[in-house]
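Report on the structure given below.
As you look at this complex, bear in mind that one protein chain is not there, while each of the others sits in place.
Up next is subunit A:
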Amino acid sequence: MSWMNIELILLIALPALTAVIMYFSKYFKQRLRNFFAITGAGIELYLIFSLFVVNYEAVKKSDFFLQYTIGYQNTPFVINFAMDNLSLLFSLIVTGAVFLIVIFSTQYIRDKEHRYFALFFLVLAAIQGSILTADLFTLYLFIETITIFTTPLISFKKTEETTRAAMQYLFYGITGGIFFFISMILIYFKLGTLKMAAVAESFSLISAPMQLTIIIFFLLALIIKLGIFPIHFWLPRAHSACPAPISALLSGVLLKVYLYIFMRLFWTMISFDFLVNLHLNAFVLDLALVSSLIGHIFALQADNLKKMLAYSSIGHIGMILAVLMLNTEAAFYGGLLHIIAHLLMKSGLFLSSGYLLQRTLSHHIDDLKGIGHKNRLVFIAFITICLGTIGMPPLIGFVSKWYVLLAFLKARHFFGAFVVGAGSIIALIYYLRYISQAYETVKSESLSLKEEFFSLREIFNSTNIMKTVIYIFTLLVIFFGLSYQLFELPVNTAIFELLNPQKYIELVLGG
């Protein structure tokens, strides 16, 4: 395994290149443009997946590591990419979800597609970059890139509401970025390096008050980005204003990327012991739990379907952050499993809500009357995924809820266990409200057994690609719920990385 792995650059360069092609695709025919978009995302997925398959033995032994360096080795402005098991897991799930979202958006977006896809692929490149990067400066750049390129996507429809949401999003995003920047600058002045591994090695040399300041600004930046309770105001507005695929990207994928960055910063770069010494871990844990509860309660009163889904995202992200802060192996297992589960479920929910809301007057609950009858199968998929989020078997939500709850109880943290249980009961109530509204006008038909059996064929006769993507998400939710042990190997190796940051540090610095 050479330590100069050009694949890593390719992973970032490929979406960027696709973005350039997509920008000039307004002269193409629609079919060609869709082909390019799907191929771009497909090759990306293939690359990641082949990385996983080729290095399967190494992943199994948890000594999988790839890295690539650009620039002059001995200056601080070297750009360094590294991939270990944790980044591999996140890269894999994120790319998989994005691939499906791209397929959905080829049919969903009917206007200014070239701009949409150019921005979309730039965001994808930045996401891959921020997952793969191994130094703080590049990470900062990629985070800012994500913020800046998602803003026009949020205001893609150009109404007053979306513009307001986008401005708010941009403001909060930039503020978060500034806090991140302050921490970074402080580290640079103290240590003279921005390589995460080098920082990790010598972080204890910094004086205690400065450590506190650095940690607090990092925390603040990530709490703003994750939409944890006191600073969550931008999240529901931004996530509900944009087109459905972008909601899925923001809520399903991007929040997980920020969680990944959180783990990278506070487990690999700054050891978790520093948080424990400063008594910050308990504070963040309780804050995240309160945020989870508040998110679910606010979802109750949301009269807008997409806003409700966004608030429920706040609830789930708070829960994941809280369980990660427990810092035990069981907690990481539950947290990572719930990250995967929530990624699948929330993307599926946002995409199906996008499909359902195409022909309604507005997103308001009163206008949803009878959509359950008009789009029968899609709405059944929607209900199935809803059941997944409240944790019914045989869906993946049950498995992840199980492990999260088990982690809380093993750590004897009963408030956390209460929040998980209460959250899913509240979630049941707010989903039922929408579901019963969708079946408002009751229609009954009597079919014989034979006719009914043949009517099942309509599932297979579906020609609509958007519907197919939604069904794929639903089937994935069911499939992984039944065979969640497929994730055991990647998740366990990722936990190994989190618990042994020393390996990462040695490999990066040794190269």
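Convention: contacts are C-beta pairs under 8 Å (C-beta built on N, C-alpha and C of every residue); 3 or more make two chains touch, one makes a residue touch a chain; residues count from 1.
Everything that follows uses one rule, which is that contacts and distances are computed from a predicted model.
Trainee: What is the missing chain called in its UniProt entry, if the choices are "Cytochrome c biogenesis protein ResB", "NADH-quinone oxidoreductase subunit M", "ABC transporter permease" or "Glutathione import ATP-binding protein GsiA"?
Mentor: "NADH-quinone oxidoreductase subunit M"
Trainee: Among A:41, A:184, A:285 or A:405, choose the residue that contacts the chain missing from this document, as touch is defined above.
Mentor: Within the whole complex, the residue contacting the unshown chain is A:405.
Trainee: Just to verify: which one of A:429, A:475 or A:509 makes contact with the chain not shown?
Mentor: Of the listed residues, the one touching the omitted chain is A:429.
Trainee: Touching the left-out chain: which of A:38, A:92, A:392 or A:465?
Mentor: A:392
Trainee: What is the set of subunit A residues that contact the non-displayed chain in the whole complex?
Mentor: Output for subunit A: 168, 175, 212-213, 216, 219-220, 223-224, 230-231, 233, 278-280, 283, 294, 297-298, 300-301, 387, 390, 392-394, 398, 401-402, 405-406, 409-410, 412, 417, 421, 424-425, 428-429, 432-433, 436, 439, 442, 444-449, 452-453, 483-486, 488.
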